[in-house]
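Before any comments, here is the structure.
Of the protein chains in this complex, all but one are displayed in their positions.
Up next, chain A:
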Amino acid sequence: MNTNEAVPLGREARRELSFSFTGSATEYFGIWIVNLLLSLITLGIYTAWAKVRRQRYFYGNTWLDGHNFEYHARPVKILIGRIIVLGLLVLYNLLVLISPFFSFLLIFYILAFPWILNKSMAFNARMTSYRNVRLNFRGSYWGAFFSFIVMPIVALVSLGILAPLASRYAYNYIGRHLGYGTARFETQAPLKALYGNLGATIIFVILAAVVCGAIGLALSAGIGSFSYGDMGDEEFARLLASGPLVAGLLGAYVALALSYVFYAAGVRNIAYNSTTLDGKHRMTSNVGRLRYVWILVSNLIVTILTVGLMRPWAAVRSWRYLAASTGLLAAGPLDDFVDEAAPEGNVGAAEFFDIEGIDFGL
């Protein structure tokens, strides 16, 4: 079934537009290092300005059809959000330190999570514009509760067998509630393709486990023979006997992290390719799963080897790849979108997700 044919053609023929990123690693290095320096000198206060500058650099240098994106958040608001979130986190940790009994507060966190998610998505959407029209997000509490609390638990309990279902609900939820001005997005990720992606991921896990395990074993054996000859210590030898086990566990952890990246990239492709805007324009995504895993792994290695100095290069590299792999099948010119008043979201919720490293964008 091809939904494209059902869509009436616009004023012009369909155009295949691709996102592109025009920033460079050197340029971003300058912004990054100055951000870091000023954040250090101001004991972290500048991080709010730094974040806005970083976002504006990445959004502003991302182009589609001759127009760029823009990030609009005000640093002072970000700073206030950060102070509130940090205050709450410190308070919570202090209470738990005083008595573990206070861990029960986690229940309230879980109950508040859908609300925080909606407010955070709304804020981030509202702060993003393209061609003078802003994105918006109108979530519903129970929809978020089902998609982001119930379904992940279901996926976990089913040992991943129902993970594609959970991914489908998550992306459909986000797509369905996202808007661009008065136009709405709509995502209907097909379950069959998502299961195909899971199958590919399982094959990838097996291959990754074999490779990672072998590397881990070789490394531990290498270190073992080297150190054993050196020390000749019975105790030390016993310690090393646990080496293969440690290496195996480490290998499994790495394999799991890589498979997650592999799986998520596949889901992104499927979800984007089944997302429409205003019922006529369609998003496209063709992220190479292996290629993307490779980009993240090599980024990590280079970043560690250069004690973080190549981090700007790595950030630019992955962003550029994702932008280039994303596109829009436009059913006509993009000049008839109209902005509207929409929920502003909550900066504290957005900063909470930022600080906790919770991120639904890929």
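The definition used in the following text is that contacts are C-beta pairs under 8 Å (C-beta built on N, C-alpha and C of every residue); 3 or more make two chains touch, one makes a residue touch a chain; residues count from 1.
Keep this in mind: contacts and distances are computed from a predicted model.
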| item | value |
| --- | --- |
| Which of "Branched-chain amino acid transport system permease protein", "Glycosyltransferase family 2 protein", "Peptidase M48 Ste24p" or "ABC transporter ATP-binding protein" matches, in UniProt, the chain that is not displayed | "Peptidase M48 Ste24p" |
| Candidates A:119, A:177, A:268 or A:311 - the one touching the absent chain | A:311 |
| Residue of A:15, A:131 or A:280 in touch with the missing chain, whole complex considered | A:131 |
| Residue in contact with the excluded chain [from A:29, A:113, A:145 or A:195] | A:29 |
| Where the missing chain touches chain A, by residue | 22-23, 26-27, 29-37, 39-41, 44, 47, 50-51, 53-54, 56-57, 60-61, 67-68, 70, 94, 97-101, 130-133, 181, 235, 239, 257, 261, 296-297, 299-300, 303-304, 308-309, 311, 315, 318, 334-340, 355, 357, 359 |
